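Beneath this line is the structure, given in structure tokens, with notes to follow.
Missing here is one protein chain; the remaining ones are kept as they sit in the complex.
Order of writing sets the labels: A and B. Residues in every chain begin at 1.
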Amino acid sequence: MTFTANPPKAIPEKRQITTKPRVSDKIFRGVLTVMSMSSLLILTLIGLFLSLRGFQAFQTQGIGFITKVDWTAGVDGSPDTFGLGAMIIGTLIISATALFVGVPLSVLTALFLTFYAPERLKRALVTLVDLMASFPSILFGLWGFIVLMPMAEYWAQLIHKYLGWIPIFGMPSPAYTRSPFIAGLVLAIMIIPIVTSVSREIFNQTPLDRIQAAYALGATRWAMIKAVVLPFGASGVVGGAMLGLGRALGETVAVYSVLNIVFKVNFQVLYGFGGNIASMIVGKWGEASLTESKALLAAGFVLFVMTLVVNLLANFIVRRTVKTGK
Amino acid sequence: MTTFASTNSVKPTKPWKVTKRQLIPNFSLLIAAAIATYLVVALTPMKGKLAYVLLFFIFGTGFQAALSWSKRGKSAAVDTLAASIMMTGGMLVFLPVVSLLYTTVVKGFKGLRPQIFTHTMESTSYSDPLTSGGLLHAIIGTLFLIAIATVISLPLSILTALYLTEIKGKASGFIQFLVQAMSGVPSVVAGIFIYAALLLTTNLRGSTIIGALPLAILMIPTVTRTAQEVLLLVPNELREAGLALGATQWKTVATIVVPAARNGLITAVILGVARIAGETAPLLFTLGTSDKINWNIFSGGQNALPYYVWSGLRDGTEGGLQRAWTGILVLLMLVLTLFVSARIFGSRKVK
Partner (left out) sequence: MSNVSDDNNGEDMSTTSATNSLSSVAAQHAAQRQPGTAPLGSGLEAREIHAWFGKHHALADVSLDFAAGTVTALIGPSGCGKSTFIRTLNRMHEFIPSAAMAGEVLLDGKDIYQPGVDVTKIRLQIGMVFQKPNPFPSMTIGQNVLSGLKLAQIKSPKSNDDLLEECLTRAGLWSEVKDRLGAHAGGLSGGQQQRLCIARSLAVNPKVLLMDEPCSALDPGSTLRIEDTIGQLAKTMTIIIVTHNMQQAARVSDYTAFFLSDGGPGSMIEVGPTNEIFSRPKDERTENYVSGRFG
């Protein structure tokens, strides 16, 4: 009799758990998957059609399409010049003005609503901000043109009078109407709801234990906000501001109503002309030849890419903030 | 029993609540600030509404901060200063909302007569006196556009949202990313895209159905994101209960999940409609135009409320602007109705 030890047992393979979905579920999942791809399809088509139809402009103008500042459709066979430079710079200047005015106001409002306003007032004001987000942009255009512009011209005069020594507030000749400053103000008002609500959402998520820790150390409300809320919410506010920027870049009719569009680079925000891609497309559309229309589609492609990049960056920042809590 | 009695006799108090009496010094200082503002404006060359507002803010905040300083020291003064700035910032934000609503109602009301709801611009030009013409055609056009855009975007959005919440397939992250990317597409880009795709090289002309296409594109991300939020609120137990009963996933979603989220899904659609009802830019490229009612959605131009407002604004005459204000008032009433109904449905998102 020999005793043989049991050979060591091999560790069993993990069982694969598979379910065989029923036919109805297969169809269900198939349909949902296909349908969910519709956004991919639409985005691809937008990029594809705008770039293809605008290809001629990119081809003839080359890099000049983005860098040149002149936009003249050739008459009687003379070559066209389509340069979007002034419009791109103008769009950025107006959006920057909007952010410069709108973001601080939004952050103050969000802080006020989150940490200062009594419950009832808070609910009323939040509703008002949400309501503001649902106003049609043509309303902002009309209101900006009729109500805001006269006031804003006066403010612009004051700014020029006292801060005119700063180059961007300079004024070659008194022309305060339809300036990038006024367009920026209208856009600032339009982006306030989105920036405010994103900031508010982030501030609301400030960990309570940190807030309490600050208060327990004898902090006043403002000291607490400075030490806890702002460091926590900073990147979220940046994300919210970028979402606002995405909106400001693409806004059309509101800007068109209050901006004097000229194909010339203007860094003096108070001075009465500027550039804006979206409004330029609308403005030129009516009397554009086929060639020019194609150039306008190319301009739309540039705008599409700009907003896409800004929005994705913004969403990335906001989502990361919400997830990590930092 | 005695203990209970003595317990009940103790009243809950909130000693940290600021009483009216404690606010008397603050109020008196506000009045003092108002007087100081008035005096400064009267005695110095600073003039105008802006001067009043600015000086009152400076004096008011300064006085309050000084009061805090005298009572509790520097950190309290800084706190008061911060609070005052935030409150002012908040108020500054609400001024435009109030002004927008006020101006629209006051200016739009003048042109709001019954006849505009029964007449079109068929035999009227924008500069004509307001006693003729109306915006019936624009209202009908807007309703058409909303209906068509909803019919197109609703299945796409809800099914995408269901994919994201129910299937959670491998592509979920990517789809989510795409939906977000879509929500950033500027309305003018949606408009010229449809133009480039359908009108530029074909014999097609702008019509109601083509005008509704860019609106559908703009509507999809709004509806998808709201629907997704709502579907996530449906408790998982409901889904498990359905599956545990042997129902297929399809049956569970169709008979349990979607009905449970019904109100929320309606809210999603309403928010989507509110998003597009006032869109102007895409219509400029795709709608064509019409001065009268056009019942044919496939051919011939169409009008819409925002387009009507746009035309009035571009017309620039007194009559045109008046028509624009009245049009925007009607449009705003539509948007407000949508907003309020979204709130009502939204308040009970999941049954």
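By our rule, contacts are C-beta pairs under 8 Å (C-beta built on N, C-alpha and C of every residue); 3 or more make two chains touch, one makes a residue touch a chain.
Bear in mind the structure is a predicted one, so any value in this text is a computation, not a measurement.
Here the missing chain is touched by one residue of A:219, A:303 or A:317, and it is A:219. Considering the full assembly, B:76 is the residue among B:40, B:76, B:232 or B:258 that touches the omitted chain. As for the chain not pictured, it touches chain A at residues 119, 207, 209-210, 212-220, 223-224, 227-228, 231-232, 326. Residues 1-4, 6-7, 10-16, 19, 22, 71-76, 78 are the ones on chain B that touch the missing chain.
As a convention for this text, only the chains that are shown with their structure count from here on.
Chain A meets chain B in the complex at residues 21-22, 24-25, 27-29, 31-33, 35-40, 42-43, 45-46, 49-50, 52-54, 104-106, 108-109, 111-113, 116-117, 125, 127-132, 134-143, 145-148, 154-155, 158, 189, 192, 196, 220-223, 225, 243, 246-247, 249-253, 257, 278, 281-282, 285, 293-294, 296-297, 300, 303-304, 307-308, 310-312, 315. If you check the complex, the residues on chain B that touch chain A are 48, 50, 75-76, 78-79, 81-83, 85-90, 92-94, 96-97, 99-100, 103-104, 107, 155-156, 159-160, 162-164, 166-167, 169, 171, 174-175, 177-190, 192-193, 195-197, 200-201, 217, 220-221, 224, 248-251, 253, 274-275, 277-281, 284-285, 306, 309-310, 313, 321, 324-325, 328, 331-332, 335-336, 338-339, 343.
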